[in-house]
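The structure that follows is given in the form of structure tokens.
A single protein chain has been omitted; all remaining protein chains appear in their positions.
Chains: A, B and C, in written order; residue numbering restarts at 1 for each.
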Amino acid sequence: MSAMTFLNAVEPHLPILLIIVPLFGALMATFMRSGTVAWFISLVVSVLVALIAWKLLNTILSTGTPIIYKIGNWEAPIGIVYKVDQLSGFVLLVIAAIAAVMMPFARRSIAAEIKQRAQPWYYAMYLLCLAGLMGIVITGDAFNAFVFLEISSLATYVLIALGRHRRALLAAYQYLIMGTIGATLYVIGIGLLYVLTGTLNFDDIASRLGPALADPERRNAVMAALGFAFVGVSLKLALFPMHVWLPNAYTYAPSVATAFLAGTATKAAIYLLIRLLFTVFGVSISIETLPVPQVLIVLSIAAMFLASFSAVFENNAKRMLAYSSIAQVGYIMLGVGLACLPVLAATTDASPATTPNNGMTAGLVHIANHAIMKAALFLALGAVYYRIGSVLYKDIAGIGRTMPLTMLAFGIAGLGLMGTPGTAGFISKWYLALGAIDTGWYSIVFLIVASSLISLIYIGRITEVVWFREPSAAAAQAKEAPLSMLVPLWILALLTIYLGLDTRATVDVAAEAAKVLVGGIR
Amino acid sequence: MTNELNPGLIVILGALLVPFLPGRVLRGAFMLMIPIAAFAYLRTLPMGDFGQMELMGLQLQTLRIDKLSTVFGTIFLIATLLGVIYALHLGDWVQHTAGLIYAGSAIGAVFAGDFVTLFFFWELTAISSVFLIWASGTANALSAGLRYLVIQVGSGVILLAGVLMHYRATGTLTFGAMSTETLPGTLILIAFGIKCAFPLLHNWLANAYPAATVTGTVILSVFTTKLAVYTLARGYAGTEILIPIGVTMALFTVIYALLENDLRRVLAYSLIGQLGLMVAGIGIGSDLAINGAVAHAACGILYFALLFMAIGAVLHRTGTAHASKLGGLAKSMPLTATFAVIGALAAAAVPFFAGFISKALILSAAMKAGHFWAWAGLLAAGAAVVIHTAIKVPYFAFFAKAQGEPGTEAPANMLLAMGLTAALCIGLGVYPEALYSMLPREVKYQPYTTEHIITQLQLVCFAALAFVLALRFGLFPATTRATLLDSDWFYRVPGRHLAMIANRFRSFTWEVVADGIVKGASKTYHALYHHHGPDGLFGRTWPTGMMAFWTTVTLGAVVILSYL
Amino acid sequence: MFTNLTAPFLGTPTGDLIIAAIAIPFIASLIIPLFYKFPNLREAVTLIAATLLAGVTWSLYPTVAAGGQPELLVWSVAPGLDLAFKIEPLGMLFGLIASTLWVVNSIYSIGYMRGNDEPRQTQFYVCFAVAISATMALAFSANLFTMFLAYEVLTLSTYPLVTHKATEDAMKAGRVYLVLLVGTSMVLFLPAILLTWATAGTLDFTPGGIIKPDALSPLLMGGLLALFIFGIGKAAVMPIHFWLPAAMVAPTPVSALLHAVAVVKAGVFTVLKVIVYVFGIETLTSTTANEWVVYLASFCVLMASIVAMNQDNLKARLAYSTVSQLSYIVLGAALATAASITGGALHILMHAFAKITLFFCAGAIYITHRKTEVSQLDGLGRLMPLTMFAFLIGSLSIIGIPPLGGTWSKWYLALGALDANYQFAVAVFMISSLLNIAYLVPIVARAFFKPLPGVAPGEKVKIAEAPIACLIAISITMLGCFVTFFYADPILDMISLIDFTGSETNTTAIEPSGSTIATPDTTAAGTTGETPKGAINVR
Partner (left out) sequence: MSADQQGHHIETPPDKGTGATASGASNANRIVYGLSAICALLVVADLFVHKHGYFKIEHVLGFYAFFGFLACTVLVLAAKLIRAILMRPEDYYDK
């Protein structure tokens, strides 16, 4: 059997492989004694998953039609269907790529932060989490999505609990409680939907909700379903004010886990919310019947500001970035919220139906951009932690002098976070603001830029600490991070710049997805 | 190109070489050569417009030779030569260079055919001349020089504004006859008026000239004001408003000249008075009057230079020029005293001295044009000159009872300069045709008629009699070291207070605003820190129950909102 | 997936030169750190790069002077966000100034940094080169996005220079610098660009502007202009000027080239570009949206001068002077006439030479005699005659005295004020000249004519001038003040190539030599196709 025929035979099954490979990898890793071997398995699996995701997205973009994979060849209402369209393909690739890129980094970092005994366990949970996230995104079934959500969440609790700090356990515990609440709310929501429509398939629910809504007796149930599902998923993606589990979880998790979670976990949840709002409930319900856009916009803006302010005053770099993540989630959700609002009379000559929605584009682009930038930032801190065992400001003072390459990458990603032109962050901000202008909410434009000004302050503050303060005792002793750490870090940092200058990989795809999602609105 | 170079530039270029020449002798010889060379060059130039060039899109005419410019150029060059001789003893290259650049730019301005070139040299006179004041090195000289500079450059910028408007309105830059009907014409007149020390715009002169160095004052007395007279003669001949202005200048300065104690300041005021005569002449505007103004400018240059030289020599030797500290120097400085007297006689317009042949033209012109009051005013001012300049200056310096140390005779170069100037004063008085032939307008005038001689002598002698009698009966105002209020009071007292109050107000508001900003920022900071700091509501770790509570609240809110 | 991956890279000879102009300093910034142990080699890299860059920009000049506008689309980042360059006369002028003065400044820097024994010199030269690279990109930018990108890079690359001393004061100043410049650009400039994009559908600098007079309500039009004016914080229009005096903690070469030339001029240059190519002077004058800027800029011109008078610190005084002078250019832009914009552009040149001279002198005084305050300069002219003479020349050029370059910019600015019918602005320029005297000339007077403390008046003193590298630089820029008076015609010719109306066929008055520029009568609302009334002869 030649390689070619093998690939041809495998190709139709790529969607399920996306889940099976990491699951199998996790299983293998569990039985390993050596952390290094487990790491190697994870590395191979991650890269494989990323390649599969890339292949899938390419296929969709070239054919333009979604890939539908029926598990066991059962038809939709009965069987579970995996569906890869532009949106899910995009998010899959983002998550898989982030997971793969940081694997080289993980070995040394994990070896330093986690007890030898627990290392294979870490990698197993890591792959399990990856499988769960992939599943959330790829599935076309509401309950299946719940299952994957729980898989990834459970793995996450373990990942967090593996953190060296004694508070890691508390953080994991809190997240466990909150995650369970979120999952419960979500399951109540889809339970209601099942009662109303008799199906769990996203597309089928969508097609059957219309009559349900028209029926005054069932109308309230639809609204309740949406409310529960919305709040449940929002909790997972740390929408303000349900974000409070996040700072501690990110702060006390092992460095690589933080970077991984910050880049991927919330993104999968965001995907699920978008899927629910735009595909399942559909534009007419989520937007015209319910105040979802208003709620989203208000909460997002609150997140952008309140969390950013907290980031300004933080003295723990990881925690600062955690707050920043909450704010950045606000950006993404603001884009989603703006996408829900009616667009004013076309400001450009092109006809509205063919122009992608700027708000949604911004939200989706920022999923990728934020994942990259935040992963880079956390990885840089991971490298610092690896060298000096702390990320408190007082300890990392002046570390730019001893770890210049690490901190330079940190600085570049930081610029991206501020939305400096020439970085990926600017592109997100640009489309987000355009989305606000499209809807006529000029004031939001100013809120967006004002909040990025706050990010200037917190990034500026840490920059000053690491570059201009006199080195602390620990920082003065530090050495530059090893190459295995620098390479992933710099790949992400350079991506931050590259994606700010060449947006075909992000904006074009996101715009396609936005067109598919929101096309009907205009 | 070579015959299209403005003679002023020759002087300026020469001046720029001066600092690099070693040794006082070589430097002195070179400096003497500069005005002579420029003069020789000027003689070779035919009448006409030359030096056309385009600079920054502007059509310039950098050299205009006609009778008006030639007579001023010639007398300026002569004065330059005299000034150089007078300053030969100095070792200070700064003053030499500045003085020559100053002279060169005044000469250049005279030969400028367009407003841009004029403006160029106009500003250059201001910048270069201020060094002659600063070179005194006293605190007073520094501040007086600064005020002088601001006012001079102020004249320049007003000129610039006027020129720009003129250019925009007419599209031409040629400097010709102007009208005061228009805003640009008025602005340019004001600019000229500042340099010409029009009433209320005059105080820079009285402040700066006495503050300058000994040699500096001599040079200063020549150029700035006479350049202004030239520009007025070119641009505003026959502008009636100039007549009252001129008469006012001639009359009000008498008071100050009578009262001032500092003899250089006396001369400064007197200079303004004589400028008034010229301004009035230009205002009258007849051929005779213009000729008179030009001739009087030429003569005025000579005899004021001579007087400033003499008083300068006194200052040089005794260290003071205050009437109350001088006296009796005729014995120790006989030659200087003699020259001073010659200058005084010329100033008093005694027949056969320079002033006589020029002043007569203006008075006759006023008479012929029927300007009775102007004529009477100028006549009165002319009589007063006899007292405050011709008698008071030499008297208190050389003949009154000695109040201070006796000096020694002036250095040879000063004496030479004074001697030459004195000779010119007498020469022109005796042979007026030398000057008359150069005057711009074609008018025949004979100053030496019996009637004219007699009447002028009457005027002079009775004025002298009045002085003698006033002195005798104690009516002559005492010369006291004091400050006389003048128009500079307006900006030096209320103006300065106003500026200080405004500045205090500015810094006060500044502080209030800055304070407000700082306080506001710090309040915001603390409020934010309170809520967002590590221990704040949004920064600390919440208990799990609270997290769950807020989740519930959000759920409730969303659901309730859905039903609304 | 990447169907449009072929880069739209239009490789033309001039295009390569544009890339070279931006790449040379950038590559230099990468090479400099390699030689951190060999200061001579390191400085050689800077000097070679500077010379090369100047050569490249000057080789572009003939094309632009002949009426060409080399273009280069490097990359299309996203729809509307093109990384593109186009050299029009204003940009050419600014590029020439920045690149030429970088050579001079590099010479000076060597003298200064070594004379002062400064730490972290490698970092200094690296950041400097990056800043120059950004300046070139900004000068040659073809649209607002590219300009904004370069603008931000310029801010960020100069931040380490401002904080070079790494003292608490320097950090504080750096914070002000960063927050004000990045802050205004993010909070105001960026929304302005966004609004422009939403309104006009393009960000390209287009002759005649891209915003139509009726595209926005008068209030929004004024508001958009306000976003630009205040958003471009580098132009230091009050009250966004605090960063400039704060930035004076930087080493003097930084103050000289960056905070007197590159950075601040980048600000006013941006303002000029926005007025000419984004709004278009017709749009502005017909909607009178520019009116308030005229008053604001006038206020700044005078107020900053008054503040300057009260500064004892020499560099602070010069900084406030810069604030005032920058407002000249903003005022020229706001007057929105061909002549005033010509004047503004000329002032970029003239003020650059004059102010860099003044800063060079201030630095020379500091490294030789450790004097920083005006009140300490008594008699210093006897010790440093050349330096103080250069200071005088620089001051006179700023005042606008012929034969120094400053005369011409004032001339055209005032002409423009007359054309725009703002007579009072003429008065502002004139009064400001006098204020300039009041805060600049006393420094020279004091240095030359007050006695040197501790030395008897007649006593000979030994001349103690700055290092020779500094003196060379000072002399060059001082001579530049003269040269720009006598030989600025080519610059004027080049500026007059600017097409202010965007309708070349309409303005028949434009000749190939560009000797005249016609703009339609400001009140006639510029209906195209009509022969412009009251064609204005700029020259």
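Points to keep in mind about this one:
Just so we're on the same page, a residue touches a chain if its C-beta (ideal position, glycine included) is under 8 Å from a C-beta of that chain, and two chains touch if they have at least 3 such contacts.
Because the structure is a prediction, the values reported are computed rather than measured.
Across the complete structure, the visible chains that the omitted chain touches are B.
Only one residue in the set B:72, B:375, B:436 or B:542 touches the chain that does not appear here, and it is B:375. Within the set B:322, B:359 or B:532, the residue that contacts the chain not displayed is B:322. Only one of B:93, B:476 or B:490 touches the absent chain when the whole complex is considered: B:476.
Listed by residue number, the positions of chain B touching the unshown chain are 254-255, 258-259, 322-325, 327-328, 367-368, 370, 372, 375-376, 379-380, 383-384, 386-387, 396, 399-401, 403, 450-451, 454-472, 474-486, 492-493.
The rule is short, and it goes like this: only the chains that are shown with their structure count from here on.
Averaged Cα coordinates give chain B a centre that lies 37 Å from the centre of chain C.
Here the CA centre of chain A is 79 Å from the CA centre of chain B. Look at where the CA atoms of chain A average out and do the same for chain C: the two points lie 44 Å apart. Multi-chain contact residues of chain C, defined as those touching 2 or more other chains: none present.
The set of chain B residues that touch two or more partner chains is empty. For chain A in complex with chain B, the touching residues are 173-174, 177-178, 181-182, 185, 220, 223-224, 226-228, 230-231, 234-235, 241-242, 244-245, 247-248, 289-291, 294-295, 306-307, 309-310, 312-315, 323.
For chain B in complex with chain C, the residues that touch the partner chain are 54-58, 94, 119-120, 123-124, 126-127, 134-137, 141-142, 145-146, 149-150, 153-154, 156-158, 160-161, 164-165, 167-168, 171, 503, 506-507. On the side of chain C, the complex with chain B involves touching residues 306, 310, 396, 399-403, 407-408, 410-411, 414-415, 418-419, 426-427, 429-430, 433-434, 437-438, 441-442, 445-446, 448-451, 457, 486, 488-489, 492, 496, 515, 537-539.
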